[in-house]
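The other protein chains are all here in position, but one chain of the complex has been omitted.
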Amino acid sequence: MSLLDVNGLVKEFGGLRAIDELSVSVERGELVGVMGPNGAGKSTFFNCVSGVITPDGGRVTFDGDDVTGDPPEELARAGMVRTFQNTRELETMTVRDNVRLAGPDQPGERTLPALARTDSMQTHEREVRERADHLIEAFELDHLADEYSSNLSGGQRKLLELARVLMLDPDLLLLDEPFAGVNPTLTKEIAERIRGLNDEGMTVVVIEHELETLTELVDRLVVLQQGSLLVEGEPEAVLSDERVIDAYLGE
Amino acid sequence: MSLADRLPAGIGDRLPEDDGDRALLLGGFAVALALVLAATPVAVALPGELFVFFEVGTMFVIYGILVLGLDLQYGHTGLVNFGHVVFFAVGGYTVAMLSAQNPFVGIGLGYPWLVALVAGVLVAALLGAIVGATSLRLRDDFLAVATLATAEIFHSVFVNFREVFGGNTGILGVPTPLADLAGDTDTTMLATLLFIGGVTAFTFAVVTRLTDSPYGRVLRAIRADELVTRSVGKSTFTYKMQSFVYGAALAGLAGGLFALYNGTVAPGYFTIQVTVTIWIGMLLGGASNHRAVLAGLAVIMGLRLLSRFALDVAPVSADAFASIRLIVVGMILVAVIRYRPAGIWGDPKELGVDS
Amino acid sequence: MGLAQNIVFGLVTGSYIAIAAIGFTLIYGIVNMINFAYGEYVTVGALVGVLAAGALPLPLPVAALVAMVGGGIASLVLARAFFTPINHTGPVPMLLTSIGLGLALRNAIRLTAGQGSRYFDTETTTFRFDGLPDLSVGSVDLLGGVFVTSEHLIVIGSAVAVFVILHALLTRTDVGIAMRAMGDDEDLARVRGIDTQMIRDSVWVLAGVLAGLAGVLIGIQTSVSSTTGFSHILQILSAAILGGAGSPYGAIAGSYVIGLVVALSVAFLPTGMTGLSTAMAFLILIVVLLVKPSGIAGQEVREA
Partner (left out) sequence: MTPNDTDGADRRTFLKLAGAGGLTATAGCIGLGGSDGDDAPDTIVFGQPAAQTGDWDFLQPGVSQATDAALEGINDAGGPLGAELEIQRRDTAVDPQEARSVVTQLVENDDAVALLGLFSSEIDPLFDFLQEQETPIVTPWPGSAFLDTRGGDMGTPDDLDDDEWVWRTVIGDTVHTGGAAKRALDQGHDTIGVINGNSEGERSWVEGFLNAYEEGGGSVAERVEVSLGESSYQSALSRLFEADFSAFAVSMPLEDATTMMSDWADGDYGSQPILSDPLSQNELVEQVGDALEGAWAASPGQSGPSYDTFLDAYESMDGDAEINAWTPPAWDAIQVTALAVEHAGEATPEAIEQSLGPVTRGDGTEVATFEEGKEALDNDEEIVYRGAATNTSFTDFGNVFGSVIINSVQDGEFVEEEVIPAEELSEFVPEDQY
């Protein structure tokens, strides 16, 4: 059974079909790239799958459950987590708090334990802090840990966002253009980390506009055009496909 | 500011470190002292010149509960509630109508005041839940309009249904338990200020615990970016709802205490002016910082009080002076937003504003 | 109760609310702020009008023009001094600034113009249509005798003229088209080479002109004092939001809804509840925000 199964997805904006009968599935443990020219519907696809917007038709199944139209918070708790194309930091919070926020199942996020400062909340918070510090260190953000995230550079923001979603220990990670606006060195580093996560068993779907890094990174490529599936398959095969070349040159 | 700041270092060292705990201790101390003053034959004599400061001080601690609740909503969660006075009013009216004996007009059921106070908090919270459930999905400035309209509707209802709410006269004959206990005016005045001040300190302690905890982290995240907060698995609507209801309940508590202190409620006590005062106080001090919002409120209420004394030396007629005072208050609001958008003691980075 | 007669009253009230609400909603659409000080713009217009008509003295139509010019100038000056510098800060700081500015202006007007009321010197003629047949449904008489006064006609006529001119402005002139473009998407408008600051200034002037006219019309109906505009701001705001903030056509529709609701609720609410007519307008506003938050014809105001 596929981990993520998208079947006949439809989304319209003011009469325009942004997603048109799109069907894609992702197997557990896969590392899939989604590409396509501007306006092909990549981000809309992510938004529909992750519950940010509700699709007008079709079905999304995650780990065997129908999750069509479920809100993002429920999906995140179920194990499907995403990042955003234009990084969305919580700019009025520190790097540390950005990461800590994502810690799941914190009893201290409910009123009474928070007021009573229960032991379980304190224990849990210690674990959250430890894990967050660990991730911050792993992403080499420790020297910025107490800075407000508004002070971070574009690349650092990408790292922070990655660290934040990893707090949730997701089954499925949806990354929306993780390399956009990032310098080549950092691009390579991020790619390696994604590779590493996948090696550890995490299922990852990456949207990327830029072809090169993506082809090297992923097991399988899905190419969208005008909201529909154009081609899918092994990177090499996809890239040599006439339709793909036309689509990109046509842009 | 908390008591610990003013005590010598030796005592301060033995006190709890964190703001909330200090406030808890201070609140407990104040309430205990108030009860001792009120319940025992101990009486105090205060210089009459200070009475007006006690009056305004008592209103300050009552409004302090309001501003802490509003700050939970706006400063922490980013909810623009421009009808805060309605929850204050509903708390006050509930307590008054349940507890009053022989009101001049309107309903007075004569239940024990403690029952009435609990009911006042619950009714305000319930109204908060209803307004929240219907309006919290609106965009910031429209939420402001929806809450403002709610406050206007209630004001109108209080004025119009005279048989129930006493019209413009309001509900008279509300019990004043502290005054009854304390007896003389001076002791009552001090005990009231201490008691309600203690409750304000408790409120401070409670909201500080809440906002310093992981719970507060979620609230601040919602203010920063609701979608991101949802995408890391937080049910933001629930949090917004809770924050709104807690703020409303605190306002209800403030309203109830006000009724039991003042002995009467009337629409004149619950005008949009109250909302404006606490908003200005909060913004002036610096939203999202509990101490700062109280300090800001103290500044604005202090200015208004002192400007009354200033009349004695002002070279203009009393009539012109009244207008000038309001012009100054308006311009303070404008200037703060423009030149110190994070308030006097607020952190611009925390609030995401240029300064 | 004469339904037709009350509809006439509702249309009159709706008409001058509409003129002000258009100005209010244009500011919302282009500058993206809810301007609580707008009521004071109306007061300024009314005051300029009543001074021009009374002190100078000028004939009423000329005084109205003077009031419109005065309103436009005041609006631009205030915008330049208070709102343009904080344009980037977002809707909530601007809303709060307008509250502060409104409080200050209202009292400054009171300080300079005094507390009393001033009146426009007008003659009113009443036209009656008594020939209409009664058409009763229960206790409600659908037609019945109807009258309109010359003041009513002036107000409704001015409103219709404003609607026509505004429509022409928004569809036929470069500035108007640019305004609409900017209301839809400011970034796109800037990319297309529209001078967004110039458009914003034009909107401020236009909103001030409309406030001036509304002020004079309200002044003719009632009187002019430092709270003339303030006492109408909630109705204006409700009408604008009801119609879908930012949409001038929606604001017109919203205004007539408010006007009719106020008139009909006075006429048909049970005895003892007629004082709630104003609250009814807010109740409708809240219901609309809940059921169709985008208003009668406007943009989404719920959070994404």
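As written, the chains take the letters A, B and C, and residue 1 is the first residue of each chain.
What we mean here is this: a residue touches a chain if its C-beta (ideal position, glycine included) is under 8 Å from a C-beta of that chain, and two chains touch if they have at least 3 such contacts.
Computed from a predicted model, the values in this text were never measured in an experiment.
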| remark: Touching the missing chain are B, C
| said: From the list C:S75, C:T97, C:S225 or C:S255, pick the residue that touches the absent chain. | reply: C:S225
| query | Looking at the whole complex, which of B:L136, B:V159 or B:V329 touches the chain that is not displayed? | reply | B:V159
| message | Could you pull out which residues of subunit B are in touch with the chain that's been left out? | response | 3, 44-53, 55-56, 59, 104, 156, 159-160, 162, 167-170, 172, 176, 185-186, 190, 194, 262-266, 268-269, 271, 273, 305, 308-309, 311-313, 318-319, 321-323, 326
| remark: Contact residues on subunit C toward the hidden chain run 1-2, 5-6, 9-10, 12-13, 16, 110, 115-117, 119, 124, 126, 128, 147, 149, 151, 218, 221-223, 225, 227, 231-232, 262-264, 266-267, 271-272, 274-279
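As a convention for this text, only the chains that are shown with their structure count from here on.
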| task | Please find the two chains that have the most C-beta pairs touching each other. | result | B-C
| note | Greatest centre-to-centre gap (Cα means) from subunit B is with chain A
| said: Comparing chain centres built from Cα atoms against the global Cα centre, which chain wins on proximity? | reply: B
| request: Determine the centre-to-centre distance between subunit A and subunit C, using the mean Cα coordinates as centres, and give it in whole Å. | output: 48
| note | Distance between the CA centroids of subunit A and subunit B (whole Å) is 43
| Which parts of subunit A, given as residue numbers and ranges, touch two or more other chains? | 52
| For subunit C, residues contacting two or more additional chains | 304
| field | subunit A-facing residues of subunit B, complex | value | 206, 209-210, 213-218, 220-221, 223-225, 227-236, 242, 246, 349-352
| task | Would you pull the subunit A residues touching subunit B in the complex into a rising list? | result | 50, 52, 71-73, 76-77, 81-82, 84, 88-93, 97, 100-104, 106, 108-111, 114-115, 117, 121, 125, 128, 148, 150, 164-165, 167-168
| task | Mind listing the subunit C positions that touch subunit B in their complex? | result | 33-34, 82, 85-86, 88-89, 91-93, 95-97, 99-108, 110-111, 234, 237-238, 241, 245, 272-273, 275-276, 278-279, 282-283, 285-286, 289-290, 293, 301-304
